[in-house]
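Left out: one protein chain. Kept in place: all the others.
Let's look at chain A:
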Amino acid sequence: MLSEKSLAEIARERTKYPSDQARSALLAALRIAQEEHGYLSEALMDYVADLLGLPAIQVYEVATFYTMYDLKPVGRHKLCVCGSVSCFLNGSDAVLAHLSDRLGVGLGETTADGVFTLQEVECLGACKDAPMMQVDDRYYENLTPESLDALLAQLRGGSDDVR
């Protein structure tokens, strides 16, 4: 189910922990699996469980605990809006409402064209520039309706690296 490259990467993560502590390599293994497939299907989680010799439920527990793991297919860009205290006090609700309105999707949903998925996440550690969100592996801070619109337009335009 996984490529040679991913399997080699998981095997390398596995060697970082004692031989009877396969569970420790689970976070990394799930990340690698998700990078290859885009999201964690049940079959993929069962496969990872087999790979590490863990009960499947232990994999489900971890995969459902962290918001960074996706259990359903997601769009090309994942908009992860922080909803924790600092961002909340600085209007994260308005950010979410604005994005939801512009994209026509609710929380956890993906736009029909498959470009955007909207998510609310817990604190990402950028409180000084709240409200903020993470898009793919990049932070966008001090969000305003204008900056959000500009960002959406750029991402839609096909640019994956927006400044």
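Quick note on the criterion: a contact is a pair of C-beta atoms (placed from the backbone, for glycine too) under 8 Å apart; a residue touches a chain by one contact, two chains touch by 3 or more; residues count from 1.
The definition used in the following text is that contacts and distances are computed from a predicted model.
**Q** Hey, which one's the missing chain according to UniProt: "ABC transporter permease", "3-hydroxyacyl-CoA dehydrogenase", "NADH-quinone oxidoreductase" or "Aspartyl/glutamyl-tRNA(Asn/Gln) amidotransferase subunit B"?
**A** Matching "ABC transporter permease", "3-hydroxyacyl-CoA dehydrogenase", "NADH-quinone oxidoreductase" or "Aspartyl/glutamyl-tRNA(Asn/Gln) amidotransferase subunit B" to the record, the invisible chain is "NADH-quinone oxidoreductase".
**Q** In the full complex, which residues of chain A touch the absent chain?
**A** 42, 55-58, 60-61, 64-67
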